[in-house]
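Okay, handing you the structure first.
Only one protein chain is missing; all other protein chains are in place.
Chains here go by letter, A, B and C, matching the order in which they are written, and residues are numbered from 1 within each.
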Amino acid sequence: MRFFSDNAAAVHPRVLAAMADANALDTAYDGDALSKALDGRLSDLFETEVRALWVSTGTAANCLALAAMCPPYGGILCHRDAHIQNDEGGAPEFYTHGAKLLLCDGEGAKLTPDTIRATADAIADDVHRVQPHCLSITNATEYGLVYRPDEVAAIGELARSRGWRFHMDGARFANAVATAGCSPADVTWRAGVEALSFGFVKNGGMSAECLVFFDRALADATLRRRKRAGLLLSKGRYLAAQILAMVEGDLWLDNARAANARAATLASAAGDRLVHPVEANEVFLRATPQEAAALRARGFDFYDWAAGEVRMVTAWDTPEHDVARLADAIDTL
Amino acid sequence: MRFFSDNAAAVHPRVLAAMADANALDTAYDGDALSKALDGRLSDLFETEVRALWVSTGTAANCLALAAMCPPYGGILCHRDAHIQNDEGGAPEFYTHGAKLLLCDGEGAKLTPDTIRATADAIADDVHRVQPHCLSITNATEYGLVYRPDEVAAIGELARSRGWRFHMDGARFANAVATAGCSPADVTWRAGVEALSFGFVKNGGMSAECLVFFDRALADATLRRRKRAGLLLSKGRYLAAQILAMVEGDLWLDNARAANARAATLASAAGDRLVHPVEANEVFLRATPQEAAALRARGFDFYDWAAGEVRMVTAWDTPEHDVARLADAIDTL
Amino acid sequence: MRFFSDNAAAVHPRVLAAMADANALDTAYDGDALSKALDGRLSDLFETEVRALWVSTGTAANCLALAAMCPPYGGILCHRDAHIQNDEGGAPEFYTHGAKLLLCDGEGAKLTPDTIRATADAIADDVHRVQPHCLSITNATEYGLVYRPDEVAAIGELARSRGWRFHMDGARFANAVATAGCSPADVTWRAGVEALSFGFVKNGGMSAECLVFFDRALADATLRRRKRAGLLLSKGRYLAAQILAMVEGDLWLDNARAANARAATLASAAGDRLVHPVEANEVFLRATPQEAAALRARGFDFYDWAAGEVRMVTAWDTPEHDVARLADAIDTL
Partner (left out) sequence: MRFFSDNAAAVHPRVLAAMADANALDTAYDGDALSKALDGRLSDLFETEVRALWVSTGTAANCLALAAMCPPYGGILCHRDAHIQNDEGGAPEFYTHGAKLLLCDGEGAKLTPDTIRATADAIADDVHRVQPHCLSITNATEYGLVYRPDEVAAIGELARSRGWRFHMDGARFANAVATAGCSPADVTWRAGVEALSFGFVKNGGMSAECLVFFDRALADATLRRRKRAGLLLSKGRYLAAQILAMVEGDLWLDNARAANARAATLASAAGDRLVHPVEANEVFLRATPQEAAALRARGFDFYDWAAGEVRMVTAWDTPEHDVARLADAIDTL
């Protein structure tokens, strides 16, 4: 029973069906009807004119956004536990040609204006120090916390006042929106976000994330960077099809709600063991090595996070009976 | 009737089926059973131990190979009409951190030891000039010519004697092997090739090319570069599935033969109009603007290449009756 | 007797004296009085407000300018024999993070609007091709030809109409201005040039070139790039002192005139042997290997350029009697 991550979950049948349907089309790169529909469809979803590009991975989406927002000699403010800092194999440095990540603190990998200022204000404004040029937050965070619109807006206001660009890594954006119960617009561009890595792969897609530019001027150079990075698939229609299927009928929200509900079940069972509040689909709980071993012995697969902590992740397709069994197992530890 | 390119052809049903089958698996990145099977399956095909990595695009495959073979301060010998020089939006420079393409001549975009030496020997061996570090050829070439094993071996011998690495861009490798009638080994590692971008997308795949390292030592750093470029899909199993399906039962060769046969039909019709011999699935022929317009008026879609030349490309799925009609139309120009 | 190059000529005594005087100062980087005087002094010379930065080498000056003018995914139009293409060891690609040099033709390494258009117009405006973003000319050219103000202005107008940035490599700018007899302003910003690598090292300096931005907005990021490239010397005052000494009393022009006059003497002797008109301080002449050997046997040192051609370069300090002897020797070949 797999609670290791949501990153290898099955592809939703409606996504698979949409890909099969795309086989009939025959225009290359992003010249097909599906790719061309992305701008409009995402503009509807976000209630404003956006540019929307398919990209094969979340890492690529994040790093294309950062490259559009930060010059090679600049710095990117982010949490010290951010995915871009720890889990992308140096991709931000590759795409930006060596920009420097400037690390900030914050409970549960969540930044606040205060923690951002603490890092930024310690950097002397001279030519010897790399200066901040942009800011990236992750919603939901690496620890499954959710930024609400007002929290994002406070950070957005700081960014605006300092002249920093503002990016949101939304690998689990769907889970965050499902929890916040807000409109996608409220927690992004209305709060100052200029580019969003809108994740679908963890949530029922196969190989398509959507890079959404609220500042549409950033898109043109990004189209060139996407090609230059070897990310412009000749049969892009199969990526566009995935995104459109996920957006259609709010499948993205339905799937996220399903994953979140499963995590909530585990959270209830975990009670005092919880390391962080469970706001999305990740559950971090305290467990001794013996307890972790006992759970594994019963067939549950999950991640050892830090000493005495484990991480369990649910997905849209996590079987409910697996969840029930794991909740029960946690309860009876 | 589309003869524009093979780059947007339909995905073969057996490939689609294999992808659907992969939905049951659930291990991320390249840890799944299908991804793990690539080394073995490609080793069988090439009759030697290889390392085989899935990559989403041919550009990425080429550029990962080049980055493994050339330091940032080095040079890459290639034909001046090579895809890496003209059609990858600067990706080779991105992946290699600014290596320089050193351009060689050759009829039909085909290099020979003589044309390579002409370029290389004109470069003074001092610190002011970028020195050649590797060599890349394309088989079949941009003009649809096919390198035979002895031709590759002659170039490989030159590369070996100069200490240059040797890469083959095989976006249409299947078409080349189908024509040459040789074993894949003969035209690659037995002829000195150390890395091959083995193309499947133009030939019935959806989004998976295979980067094959005959010099297996090059693979480890490439795994890191693939991640760093945002190319490590979390659901890599769907890429591996495509490659395995294409290799299974020699589907790759069957598809290439089908495409080549269609091109041969057009070549016969074109006769004296041919700009290059037709050895793979590309047909370059002389046509006045009026003639090109006449063909388009009859529903044929193709590419204006140079002044007075057009390019027609066939694919595994080009309908035979479309081919027959186009052959007829050319014949009666 | 050295006619190999002007790149190792002695440092002018007034430059050495100015450096010794700078020893009394003690502010680091470019915070000293001499460094701060550059903007003003060069603004006077060019009759407009400029930003002027000291840089240790011409390669660095060129490449900092190009990095300010061309994004990593862009292209730089230049002559195929340009120094940035052939003699800087890949520095343009390093500084620009992999921009591509787009090569143009032109007699004597001199570009014209026509030769530039021939290259630029052959580049399809799509995402697969690297697009021109800037243009770089060398004055005097690699073959010692001089662009006059109207020639530069014609190119500048083309650049402006296409939205390209415009850089001038002036490693031998002094020699060019001395010949053209124009004001420095006329052949630079009044003709559309936005950045000039103003060379002093070949002309009596030791280790200081001046990067002059007529578009002053380009300077701020360049200050950061200069630091990031390890080019911000802590004792920059010794570089500023060199430039100020060269500008003072038009030493730069006097030195260039001296060098040019010596080349003119050689040119007269060479007569029909000349490969290019001698407009600056470089003399290219036809000489058989036997003739070249004969000259060397008489103690003259020079460069074998192409088959049957040699290059002789004069400098501000080339002894006149050496020039006379060489002229005589050429005359009597």
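Here, a residue touches a chain if its C-beta (ideal position, glycine included) is under 8 Å from a C-beta of that chain, and two chains touch if they have at least 3 such contacts.
Just so we're clear, the structure is a prediction, and the values are computed from it rather than from any experiment.
J.: Out of C:A18, C:L38 or C:A60, which touches the unshown chain?
T.: C:A60
J.: Could you tell which one of B:M1, B:L223 or B:L274 touches the chain left off the display?
T.: Residue touching the absent chain, from the options given: B:L223.
J.: Using the document's definition of touch, tell me which of B:A33, B:V127 or B:A306 contacts the absent chain.
T.: Per the contact definition at the top, the residue touching the missing chain is B:V127.
J.: Considering the entire assembly, which residues of subunit B contact the chain that has been omitted?
T.: Contact residues on subunit B toward the absent chain are 29, 71-73, 97, 127-128, 131, 221, 223-225, 227-228, 232.
J.: Over the whole complex, note the residues of subunit A touching the chain we left out.
T.: On the side of subunit A, residues 72-73, 75, 86-90, 93-94, 96-100, 127-130 touch the unshown chain.
J.: Given the full complex, what residues of subunit C touch the hidden partner chain?
T.: Here the touching residues of subunit C are 2, 4-5, 7-11, 16, 19-20, 23-28, 32, 55-57, 59-64, 88-91, 94-95, 201-202, 206-207, 224, 227-235, 237-239.
The definition used in the following text is that only the chains that are shown with their structure count from here on.
J.: What are the two chains with the top count of C-beta contact pairs?
T.: A-B
J.: What's the distance between the Cα centroids of subunit A and subunit C, rounded to whole Å?
T.: Roughly 50 Å, centre to centre.
J.: Just curious, how far off is subunit C from subunit B if you go by their C-alpha centres, in Å?
T.: Centres of subunit B and subunit C (C-alpha means) sit 42 Å apart.
J.: Could you grab the centroid distance between subunit A and subunit B? Build each centroid from C-alpha atoms only and quote it in angstrom.
T.: From the centre of subunit A to the centre of subunit B is 34 Å.
J.: Note the residues in subunit A that touch 2 or more other chains, in rising order.
T.: Touching at least two other chains: 224, 227-228, 232.
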